[in-house]
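Only a single protein chain was left out; the remaining protein chains are all shown in position.
Going by the order they are written in, the chains are A, B, C and D; count residues from 1 in each one.
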Amino acid sequence: MQRIGVFVCHCGSNIAATVDVKKVVEMVSHEPGVVHAEDYQYMCSEVGQAKIIEAIREKHLTGLVVCSCSPRMHETTFRKTAERAGLNPYMVEIANIREHCSWIHKNMEEATEKAVILARAAIAKVNLDAPLFPGESRVTKRALVIGGGIAGIQTALDIADAGYEVDIVEKTPSIGGRMSQLDKTFPTLDCSACILTPKMVEASANEKIHLYTYSEVEKVSGFVGDFTVDIRKKARSVDMSKCTGCGVCQEKCPSRKTPSEFNRGLNTRSAIYTPFAQAIPNVPVIDREACIKFKTGKCGLCQKVCQAGAIDYEQKDEIVTEKYGAIVVATGFDTIKLDKYDEYAYSQSKDVITSLELERIMNAAGPTKGHLERLSDGKHPKNMVFIQCVGSRCSDKRGKSYCSKICCMYTAKHAMLIRDKYPDVNVTVFYIDVRTPGKNFDEFYRRAVEDYGVNYIKGQVGKVMPQPNGQLLVQGVDLLDNKQILMEADMVVLATAIEPNADVRRIATMLTASIDTNNFLTEAHAKLRPVESPTAGVFLSGVCQGPKDIPETVAQAGAAAVKAIGLLAKDKLMTNPCTAKSDELLCNGCSQCANVCPYGAISYETKLINDHGIREDRRVAVVNSALCQGCGACTVTCPSGAMDLQGFANRQILAEVDAICR
Amino acid sequence: MFKIAKSKLPELLKAIAAQQELFLPVNNNGQVNFAAWFEGCNADIETLKTVKSPKDMFFPQSETLYTVKKEQHKLSVEPQALADQNFVAFGMKACDIQGIKVLDKVFLAEPVDTFYRARREHGTIVALACHEPEESCFCKVFGVDCAEPDADVVMWNANDTLYWKAVTDKGTALTEALSGVLENADAADEKAVETEQENIRAIVEKLPYTNLSLEGWNGNVTEEKFNSPVWEKLYKPCLACGTCTFVCPTCQCYDIKDYDTGHGIQRYRCWDSCMYSDFTMMAHGNNRTSQMQRFRQRFMHKLVYFPANNDGMYSCVGCGRCVEKCPSSLNIVKVIKAFEKEAANHE
Amino acid sequence: MSISKQAEQIREISGVNPYKCMKCGKCSASCPSFNEMDIKPHQFVSYVLNDDIESLVNSKSLWKCLSCFACIERCPRDVKPGKLIDAARQLVVRQRGEAYLTPDEIPELLDPDLPQQLLVSAFRRYRR
Amino acid sequence: MSITANEEFKPKIVAFCCNWCSYAGADLAGSSRLVYPADVKIIRVPCSCRVNPMFILHAFEKGADGVILCGCHPGDCHYSTGNYYARRRMALLFSMLDYIGVEHGRTRVEWVSAAEGVKFSQTMNEFVAKITSLGKNVRLEDLRCRK
């Protein structure tokens, strides 16, 4: 049995005017475990706290109940008071007799009775309280960034800038990501490469940053501050230390039929390749699927022409194991597949293209060397139609329910660039809504209409029909005119919805980070913690969390970096002791608790258990108190009651219920 | 001897209920159990076996022992009043009555269980001979004659008539109080009862378990049976539920628990089952740890320990409820037969 | 806002939630009978929402819809204007008291003005 | 003990409130002096997902007349997903209580944010009125707990 002291606060007249505090003191003094009860004007004052300390020392109290204002106000105060008197701070419970009682009730008798009941509930809870101690864990001062696009690069640069080591793992042979595929960027029309390349160079030159390109995260274990990650460095077949990046191998390679990933399959590349001219590192890889040497054993031309002797057909995948304190996910996006949107004839005509493909066509390093031409016959188009919201804002099963956010702006950009460079081309844009929230965004869109004469039609396209003469017949509607429109076009550009990179599912599972129904990674709080994952130590950067344009991505990348730096700056992590705890003897190992844990705090171990004389190996749940945030979802999922929450234990809550109902 | 047409059963019951509290087999949604009589209840004396044995008329599944009340700082203890109303247990079978005798050995021996004794003293047992014994019955093995139950009053159910014979003073007193509804029986009726008894005994001879042998269970066999390897094979299908114990007429183990009513404590006892993992889990914590041990306990108790302490009286009465009700079809007969086979293999 | 019984019936028959419409116009863009209609497919939703079922059932569109299902297939919001207009037709047919025709009753009821499409649509609806 | 006609029925109501939204909402109701009946007693839990159906049945067993669970609005859970689990659990539990014949309305879930002091107080007023109209909980109480 505890030795409990009850302290009833008057809070001036805030409580005492409606609650008979003397009566409360008198009533609770009869409760089991209560050895001391007193009231005072202001319990939170220095004098009030001194009274508490004195009582703890003199009456050897083991638990405190303070009947006062909301615990949200002074729970911490009184916990510290208890600690000063040598009592475990978690042996304190607050009965909220101000906000929940005196302030809302007028009748003194009624309010006093309720205050007594609230005090009894708190006493019942303290009776079952146990001292709790925060845990400590160390922090590895190194961060991992998964994804080497603009989000990953910016995060890495910011973390490195603060003086911490940071590794970037990039799946493709070069960092740069989606942004490296873009031609110009809105709303200022800078050349994408001109602003991205310096960042890429900076990242590769920074001695705190280590790049793992052509590599993938294979396995993640551990938890916040102490992750262990296996990284698979795929065999490049080119020795990075020897290669000078001269490019002769790529020129000589006889296998040239592989569709270029970088150019979205609009042209081909060699089997040994760097994705694009400014690639970092500027070291090619051999695509073993396409390479004649690997397929037939004959060829080896690249090895012969390489003066540096960098070609190494024997190279194997390598697993590197590293430790990290924080992980930033920056896996980016891709455009959705259009196979379910046959009405736009994407698969039927080469002249129906996605906007990202148009970026490559417009780019001087692209498949058409920057000339706007039809891919079917190389002719210069006269009429171009842009269709918005292809797969975005679709609540049916074909598309995505969300707005992809960037399409309105890039379509305005495309329309404007085309009209600027080729004033002879008529550009029509079919839109549902034009969404331009952003600094100088609406002005940008209006310029396309007002200064460049782009024809914006409010309405959608129902069908694109390729004609025998190579033209595309577009059937749409002008809602403002209430007319159906049939027009011929030479090219149709689809503002295709974006979706998280396909790898994100696998990565989220490894990190036990949660993802939503659209595969976007979930943030810890939609408003207040937008760059943190609910899994402690995991941060989100860029489009993996939700659609974003470049400025937003860069801003979020910086924010994620700050959060990671904040974590890395700590030497030790103190953990909240009100965490879940599993009773090994009762645990079934059924995994249901882990299924509901938003933090991935629960893992399973096979352990030798001695259950009253029966010794056997059992699969049991283990809660990592560094990760557990104490929500209690697992405790209710656990059918055997093995899982309980310290500080809010089952029996404590039941005791409160008993005290209220009796 | 007396008699009454079976069609007049409702009147008989009403007449008894007018005198005393009456418990009898009542059909509730197809399941027959002993329950308090009420006007219009679905009395069923044709079903041979009630699901639960009638033991809870004397030893209820749960009963309050005393109550502690708390007001401010004061505690007061209120003892539980003992049963003080007479009641009739109507339609009990011979095996169940033998079950009560087993309970008597436990609860009426020193120290006497006053709750049980009060109920025994106030209860009048009106037995019913088993008109059509069933295949799961093996009361004869334990010396029970289901054609002639040992009770305050015995009834036979034949020829659409209930024949009524008072045996004890209690029985006679009840019979006298019912003179308004019972008719006097004549010599032909006496003859009919004899015929019914012969019929019953003839069927009993044909029952599949009637010749079950208890050889090898008497005498000083504790060590031998306890250490037998047979248990290890036998217990495997056991689910560790308490069905067998709760339908059994002789299982007498109980647990004592406190219930927090919010304004005090009610101490009550309730049936416990040796099949449960927390059986005899007391402060020391060293209860039987494996289901094999718990399983063994139940049968060792019935067939070895109990007779050893009670002049050879087995605490199984052959009612066959466990044969019918065990979810995994285990029962005491299979246990006895398994040991018989084991013994045969050894020879 | 309380809605009329007719509007409610339309919603019930069609199983369409008109509030889901985002007014993109893809239905009208897809409709092969667009030019013959007085009320355009993308407007159907508004008429139901505005509870003007009267205009809808008296419209030409009711009988011009081919039930080709292009709007139903392509609607990105699962609103399916085709189902709405079909439901409006059901209303009219039911009001005429001919809710449950058997195929052999049809020939004598045939009205020269009745579009074949309606029959096709009705069979589609009741083919189970 | 039976309730006589002239004795006013004072329901016992247990309100489980999550620490982050609803408990703060109740605090706001308090600091805004928004009156609701004293029959409501609040138990603080970290999250609505901490509330085990057993707690609710236990409250009824011990004589509560109504139980209400308040949590953050769906999507606003401090722990991201807790209230979604709570919502499923309670939907099933309440449906079961309905199914076994407990009066509809003895249990309730309400999402109350930290800013919704008014909603908290209104909800409690409504709930107390509902329970008062339903009367004493006799279908789920343990008779031993009666005085």
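To be clear about the criterion, a residue touches a chain if its C-beta (ideal position, glycine included) is under 8 Å from a C-beta of that chain, and two chains touch if they have at least 3 such contacts.
As a convention for this text, contacts and distances are computed from a predicted model.
Student: If you look up the hidden chain in UniProt, what protein name do you find among "Biotin-independent malonate decarboxylase subunit beta", "Putative monovalent cation/H+ antiporter subunit B", "4Fe-4S dicluster domain-containing protein" or "FAD-dependent oxidoreductase"?
Tutor: This omitted chain is identified in its UniProt record as "4Fe-4S dicluster domain-containing protein".
Student: Looking at the whole complex, which of B:99, B:133 or B:307 touches the chain that is not displayed?
Tutor: Considering all chains, including the one not shown, the answer is B:133.
Student: Which candidate, B:18, B:36, B:108 or B:240, sits in contact with the chain we can't see?
Tutor: Residue touching the chain left out of view: B:240.
Student: If the hidden chain were put back, which residues of chain D would touch it?
Tutor: On the side of chain D, residues 53-54, 57-58, 61, 74-75, 81, 84-85, 87-105, 107-109, 139-144 touch the unshown chain.
Student: Go through chain B and note every residue touching the omitted chain.
Tutor: 28-31, 33, 48, 51-52, 61-62, 132-136, 203, 206-208, 236-237, 239-243, 245-247, 255, 257, 259-260, 268, 270-273, 276-278, 323-325, 327-331, 333-334, 337
Student: Under the stated touch rule, tell me which residues of chain A contact the chain that is not displayed.
Tutor: With respect to the unshown chain, the touching residues of chain A are 517, 583, 585-592, 595-596, 604, 611, 616, 619, 637, 639-642, 644, 650-651, 654.
The definition used in the following text is that only the chains that are shown with their structure count from here on.
Student: Mind checking the centre-to-centre distance between chain B and chain C? Centres are C-alpha means, answer in whole Å.
Tutor: 73
Student: Could you work out how far the Cα centre of chain A sits from that of chain D, in whole Å?
Tutor: Whole-Å distance between the two chain centres: 35.
Student: With chain centres defined as C-alpha means, what is the inter-centre distance between chain A and chain B in Å?
Tutor: Once rounded, the distance between the two centres reads 67 Å.
Student: Quick check: what residues of chain A touch more than one other chain, meaning two or more?
Tutor: 658, 661-662
Student: By residue number and range, which residues of chain D touch two or more other chains?
Tutor: Residues 62-63, 145 of chain D touch two or more partner chains.
Student: Given the complex with chain D, which residues does chain B contribute to the contact?
Tutor: 259, 261-263, 266
Student: Would you tell me which residues of chain D are touching chain A in their complex?
Tutor: Against chain A, the touching part of chain D is residues 12, 14, 19, 23-24, 26-27, 29-31, 33-36, 38, 41-47, 49-55, 58-59, 62-64, 75-76, 78-82, 85, 89, 121, 145.
Student: For chain B, which residues are in contact with chain A within the complex?
Tutor: That would be residues 72-73, 260, 262-263, 285, 287, 289-290 of chain B.
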